[in-house]
Each structure stands twice: as C-alpha cells, then as structure tokens.
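Got a structure for you, questions after.
For this view, one protein chain was removed and the others were kept in their places.
Going in written order, the chains are labelled A, B and C, and every chain counts its residues from 1.
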Amino acid sequence: MKERQLNDDELQNLINEVEPYANKGEVAEYIPALARANKTDVAAAVYTVDGRVFQGGTYGHTFTLQSISKVLSLALVLDERGEEEVFSNVGMEPSGDPYYSISKLEFSNPTKPYNPMINAGALAITDLLPGRSKERKLANFIDYVRQLAGNNRIEYNKNVADSEFQTSFLNRSLLYYMKQFGVIGGKVEDIIDLYTKQCAVEIDCLQLARIGAVFSLNGKDPEKGTQLISERTASICKTFMVTCGMYNASGEFAIKVGVPAKSGVSGGIMAVVPNRFGIGIYGPALDDRGNSIAGWKLLQKMNERYAFSIF
Amino acid sequence: MKERQLNDDELQNLINEVEPYANKGEVAEYIPALARANKTDVAAAVYTVDGRVFQGGTYGHTFTLQSISKVLSLALVLDERGEEEVFSNVGMEPSGDPYYSISKLEFSNPTKPYNPMINAGALAITDLLPGRSKERKLANFIDYVRQLAGNNRIEYNKNVADSEFQTSFLNRSLLYYMKQFGVIGGKVEDIIDLYTKQCAVEIDCLQLARIGAVFSLNGKDPEKGTQLISERTASICKTFMVTCGMYNASGEFAIKVGVPAKSGVSGGIMAVVPNRFGIGIYGPALDDRGNSIAGWKLLQKMNERYAFSIF
Amino acid sequence: MKERQLNDDELQNLINEVEPYANKGEVAEYIPALARANKTDVAAAVYTVDGRVFQGGTYGHTFTLQSISKVLSLALVLDERGEEEVFSNVGMEPSGDPYYSISKLEFSNPTKPYNPMINAGALAITDLLPGRSKERKLANFIDYVRQLAGNNRIEYNKNVADSEFQTSFLNRSLLYYMKQFGVIGGKVEDIIDLYTKQCAVEIDCLQLARIGAVFSLNGKDPEKGTQLISERTASICKTFMVTCGMYNASGEFAIKVGVPAKSGVSGGIMAVVPNRFGIGIYGPALDDRGNSIAGWKLLQKMNERYAFSIF
Partner (left out) sequence: MKERQLNDDELQNLINEVEPYANKGEVAEYIPALARANKTDVAAAVYTVDGRVFQGGTYGHTFTLQSISKVLSLALVLDERGEEEVFSNVGMEPSGDPYYSISKLEFSNPTKPYNPMINAGALAITDLLPGRSKERKLANFIDYVRQLAGNNRIEYNKNVADSEFQTSFLNRSLLYYMKQFGVIGGKVEDIIDLYTKQCAVEIDCLQLARIGAVFSLNGKDPEKGTQLISERTASICKTFMVTCGMYNASGEFAIKVGVPAKSGVSGGIMAVVPNRFGIGIYGPALDDRGNSIAGWKLLQKMNERYAFSIF
C-alpha cells in the first residue's frame, strides 16, 4: 500500500514544495473578514480510513467552510428529503460558468439552478435544510458538521457571518430571481442569514480531512463505523465534487488530479480519495477561479506521489 | 392642417375599429391589482398643442402609470442632475431584451443597465430622484407628474403599490445585482418602495395626453407656456421613447407608427406627436411583449389617417 | 433658413475643429485593404434638397461603402419584395450587440436576425437581392447605387472585395448558422461573394451626400424629382438608421446628434437631415465601436450649429 509511505515528514516536504505558489495567488478581498487571512499560510491534514492522521504546514488554525459547506448541506438535505425532491429544484449538470453567475438561470426553462455547487443551487439547497425555523435549521446543520468532523465544539464565526450578511448582494440577487420563479419557498433574508452562517462554520484541516474520510468510506464514521451519510448520498456528493466541485476549473482539476474535491474562497479544500483517505487543506491565496493556489498544487503533487486519481 | 379633421367623433370611430383586438390580448396577471382590469376597455384622449381636447372610448377611468413613469422619472432626474451624472450610471443603447432581463447586466463590463427604459435602468434612475428621504423623493416625483398633467390631485394607488411591493422579486434581483457592482447607492428596499409607488401613480387618458403634449412642445406647458422640462431633456426623453419606449417591440413600433411613445403593463400608452399633440391611451389587454394591443392598433390607424410618423 | 449660413467655409471650419479627434481613433485593421487608409483624412460633403453642394476637408478621395451598403440593399430589396417577405426573414429590433455577434441568433426562436443593420440581417437581405444569378444581383445593386448617387461610373473595388472575401470568416459563420435554420436560401459562397462586392462599392463624399439627399426627400431624386425609392421604403430605412445605424452606439448617436445615419468601417457616414440635406463623410480613424471618430464629432458640431436633430 502506497499509504505506508505517507507520513508527517513526507507531507511536510510536499507542502514545502508548493508554498512558493502562495505568493502568486490573492486572498479573497470581497469579504472583509477573509481579506485579513495570512496569504502565505499553507496547511494540510490527511485522515486515513483506518484512522491514522498526518499533518503539515501551518496547521492548527481554523478557517471558515465557505463553499465547502455546499457539499455538506447537500448531503444532509439529500438524506432528509430524497433525490426526487432535491432534483426537482436543482439540476445535475455542470455549467461552465462562474459560481456567482445568474445568466444561466435566465436562459434555463423552467428556471432551475444547474447544480448544487454553484451559488444559486446551493442557496436552493439551504432553503431545504431540515428544521421548522432558521435557528433550528442552522442547529441541525452545525450538529451534522460536528458529527462528520468528530468534534462537538464546532461553531460558526459570527464576525465572518455578519460581514458576509452585510455584503451578500449577489446571493440576494440570485435568491430573488429564484423566488420569482418559485424555485425557493423560504424568505430571502432568512435564507441569506442561514447561508452566511453555514458558510462561516469554522473548522481546521484535520477536521476537514476527517469529513473527507467519511466520504472516502462511503458515508461511514471512520472511528465508530456508523453510517453518517447514506451510501447513495455519499456517492452523489462525490460525483458533484468531481463534475463541479472546484468552481469553473472542475474539469481541469478532474484531469490533473482526479479525485472528488470541494474548495471554498476561504482557501479550504476537502479532497476525497475513495477507500483510502480524506484530505483537508488550508491555503488562503487563491487563483483566478477561486481555488487555493497552493492547495491545488499540493493535491497535484500528492497525486503524482500516491497515484490517487480515480480515472 | 390635418388636425382640423380630428374631433371626438373621428377618434371614436377609430376606437370602434380597434376595440375587437382587445379580445386577442391578455390583462397583466402578475400584479394582482392589474389582473382585475376590464379587458375590453379601450379609451383615448388627444391634447393638441393649442389646448384642444378630444376623447373617445371608455375614458374617464384612471389607471396606473407603470412603465410610463420611467420616462417621467428620467425627465426629472435629467433636469436635476444633468446628463453626465445620469449617463455615468445608465447607458443609452436599446438592448433587444425583455424589460426584466438580467443577463445583459452580467455580460456588460463595467456593469451598467443598457438604457433607462428597461427595469434595471429605470430602477437606477429612481435611485437618483431628488430628495433627502424616500418620502421626499416620492413627493417630488408626484408633484412633477401633477405639474405635467395639470392636475393637483394626482396620487398613487396604495393597493397597487402594496401589491407590487409584495411581488417585485425580479426588480429586487436586478437591484441587488446592481448594488453589488456599485450602480446604485440607496437601499434596495427603499428603492423598491419608491419605484412601486412611482409606478402606481394614477392618471386618466386626458392627463396622460396632456403630459404627451408637454413633450410635443419640447417641454412647454401647453396652457401657461412655461418650460416644465428643459428642451434638451425633452429631446432626450423623446429619443429614448423611440429607441426603447415600447419594450422589445420598440423597433417595430418605430417602423409601423414612428412617434415617440411609452407604454406600461397597466395598458397605458403615452404618445408624442411633435409640435402637434400628445395622446393618452388606455387598453389593458396586452400583446405578448407587454404593449396594449388595441392601443398599438389605434396608433397605427391614427398614423394612417393623420400621417404623424417622424420618419 | 439656417441652411443659408451653410457654405464651404463654414463646413471647412467645422472640419478643422474635429480633425484632431482622428488621432484618437484607429483605422480598421482586419481588412488589409482598409488598413492602408490615411488615418488623418477627414472629408465631408453636404447636398441640399434644392441641389446646392458644399464640401470641405480632404474630399475627392473615394472609399468603400462597407456597412453603409446595408441600408441601400435594404431599400432595393424592400421595394422589390415588400415588407411582408423581408420581415419574415429579418426582424425590426435593435439588438444592443456588436454587428458581428452570433449569440442573439442562437437565443432567438425561431432563428431570425434582429435587424437588417447587423451583419446577420444584412447578409439575409443580400440573399434577397433581385436577379437570377449573383452576377445579375450585383449588377442590379450597382445600378441602384449609381441612380441614387447620380453617377454612372460607380464600381466596386476588386482588391477590397477580394481581400474581404479571403477573410470573411465571421460572416461565413453567420451565414452557415442561418443556412442551418432556413433563414437564407442561397449558397453561402455566393452570398459572401455578393456581399463583399456590395461592401466594396466605391464612392466619394459628394456621391454619398447625394444618396443622403434622396432619403431627405423621402426617396425623390433631388435633380429630376423622380421617385427612386418609394416613400414607405425611405421611411423604413430612415427608421433603421436611427435605431441601429451606428452599430452599438446607435442609441447614443440618436441622443447626441439625432438624425438617421449609417456608418461603415471604411470610415464613411451617410447622414440624412429630413427635408433639408444629405451629408457624406469620410474619416477612416474609427472609435471602439466602429464609427468614424471625427465624422461623429463633425455631425455633433453640425447639429449644434444647424439644429437638425429630429427629436
């Protein structure tokens, strides 16, 4: 098994190789709380399916899930509501457009977000979170993340959530557009409130790697063996991570790395190596399509070393 | 002078000819208050530059300005703020798209509504109405309409405004999109509040014809001779009425009728025959592009009779 | 009459004022034959409806019609085939897009060019030119231009036509797209051959001004008084010149100058001041939307002096 060779030193060496790339990227500026990130940070953790853990770089810091939360809310909603209801509201096709794009909504008939990984689709999924109130929905989502990450103290960062809530104009635009055509049922301000908090859930690389490991194990808790996500839902989520998990660079990532992965503008990436391990990465310097520039490079190098592409 | 032949009977005859078309159209359904209109109503008034008045059809009823208000807010804002400021926020080009379209905003760089007659542009103009508060801005707008229409009791219809305020999801989507890119400065809910009230100003055909006469006279009050709108602003407004006043049928209207005109989904049309007369029409049955179906036909027949195309 | 003040000296003075703008523009590079034009040339001619003629600048040179030919082929086809046939193939709406755009074709249903002034529409009109063969169609078109310009020696420039024929890839793309959806009936290579020759017809400012005078007189020959273009067709052409004659700056031109006009990438502009005069301009330095930069400025200054806006 190639994983035998994987250890803290190996991981650190690979991180050392990719650290210089961070200088070529830019920290997300449009959310004030994210703009304060340390651009040169690069950290990674690996959580193997048999429970071993490796870490390297500037690990230990927390960061917010941002778009990584899209795949977790999707998993929760799929298990709660079933494929039929979910896919009557949101499509399954990659769009080729930036995550914030609204034109495809206008050109689609009936109006339907292309997939749950672009903002329009993710907002429609958030609208479907289980719970009678937005407080209840948020609590359910955070509980879910805690279970997946194996940590009961995970919380959302109030400052980041507030900051995004104040400036989420594009997301409100998408929501009102969908409201007009009946794609969402809830109130726009409630969904924005919930979505910004969902995106602001704080996590560290190791916790993220553990969530990745759950997906690696087709939904099973790597410690207890319990089924946290149904097999079918885990499979669907991995599919979306491949076809549209890395923004409008997903196709390129599939070719160059080839594992299910989801990134966020905070600089986080969760990658899933089926039946082997989950990976959590943090590197806030982003490339021009919104992915952690060093994180992408690190995954490419790991794939060269450990040959984990599913293709 | 051909106007010599214009009188109440002539106008009534033409209205009789076009009344049957009303059955082929549909009353706007998306605003509950508009859906209650009497589909077969057709009314028209002509106000000549020398102050004579002709009326025919089911005149006397009031209706709301809806999109016709776009040209009045534009006139007010142009005279208050000047061309430079206005056109740094809103473009001058017809778009060929439906009035509610958002894609062109996404494809334009920098983000800028194509013109002040589509909803995006009209909302940006409303944001520029003079006044320190939304109440003051509304009062200024209503005062302005009163002066143009020569009637001090003009008011907005609270029911229609409320009804639209509840359902203006697309306009909120446009506003948040523009907010993201700095096209508007005010608060979205304030602008929506103001815009729905501006659209809900109630008027009758004769008052609308009188406003048309003001534009016919390059901005002069047809009774007092005072300059209500500057000549330059009146000229700009007439230009926009020709290039984009009749939704995405403006090009066809220019070819088939050929005078500056602005329509609204309430079924109103204001037409301007330069130096001759203004026309106010009400016919709530709309064609598939949102123009009064009988109103359009009436203007075509009037042009055949009175040869008023400017082309 | 303000025209009394118009004379060669006045025109020369205005040209002197706008000449410096030529340095801010660029000569069209994509057609090799056009790229050799003298960037600082500015010339203009005025042809009044009573037959007087004024000229200024570097007049006397010939240039090719390019897109100005679109309005002449439209006139010929409208008079030969009637509105119904023409407008079943081509629309009447300004599009807001660049003249070479293909997306609007894809988004329209059924497939139909928005108007006859964008390339797609102009190519569909060329397909309808009267004549049994492409040679006959071309001869008919050139005869028509000769009549309008009052000069029997007008010919097309073979070098320019050849040069464009070799490089008309975008126009072929538009034609094949329309061929797929039945918008055109003829062979693509025949239409390209014909269209490039139509665009390459050579003319000078004075001839162009005379054609403008024909439109000023609603289709009448300014010397003989014969009806060269039917009144209705002349009116339709003037309408299109206002709504879409100056590429995707037509709206702005209508506001800033306000007369029917058509420009070409050779740097020519034909402007029509109804019932007063036609204007022919040549200034090959173009602005970023394809209009003669000095020509546009000259028309703005002439409008300030002679107040000829129709709005």
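In this text, a contact is a pair of C-beta atoms (placed from the backbone, for glycine too) under 8 Å apart; a residue touches a chain by one contact, two chains touch by 3 or more.
Here the structure is a predicted model, which is why all the values come from computation and not from measurement.
Undergrad: Quick one: which shown chains sit in contact with the chain that's not drawn?
TA: The omitted chain makes contact with A, C across the full complex.
Undergrad: Consider the whole complex, including the chain that is not shown, and state which of A:T62, A:Q147 or A:S309 touches that chain.
TA: Checking the options A:T62, A:Q147 or A:S309, the one contacting the hidden chain is A:S309.
Undergrad: Going by the contact rule already stated, which one of A:L6, A:V214 or A:V242 would touch the omitted chain in the full complex?
TA: Residue touching the absent chain, from the options given: A:V242.
Undergrad: For a quick check of understanding: of C:D9, C:E29, C:D50 or C:E106, which residue touches the chain that isn't displayed?
TA: Looking across C:D9, C:E29, C:D50 or C:E106, the contact with the absent chain belongs to C:E106.
Undergrad: To test your reading of the contact rule: which positions on chain C touch the chain that is missing from view?
TA: Those residues of chain C that touch the unshown chain are 101-103, 106-107, 169-170, 172-177, 179-180, 188.
Undergrad: Footprint of the hidden chain on chain A, which residues?
TA: 91-97, 104, 114-115, 235-236, 238-240, 242-244, 248-252, 254-255, 258, 260, 309-311
Here is the rule we go by: only the chains that are shown with their structure count from here on.
Undergrad: Using the touch definition from the top, how many steps at minimum link chain A to chain C?
TA: The least step count works out to 2.
Undergrad: Would you mind pulling out the distance in Å between where the CA atoms of chain A average out and where those of chain C do?
TA: Here the centre of chain C sits 55 Å away from the centre of chain A.
Undergrad: Can you check how far apart chain B and chain C are, centre to centre, with Cα atoms defining each centre and the answer in Å?
TA: 32
Undergrad: Could you please state the distance in Å, as a whole number, between where the Cα atoms of chain A are centred and where those of chain B are centred?
TA: Roughly 48 Å, centre to centre.
Undergrad: At least two other chains touched by the same residue of chain A: list those residues.
TA: Chain A, residues with two or more chain partners: 107.
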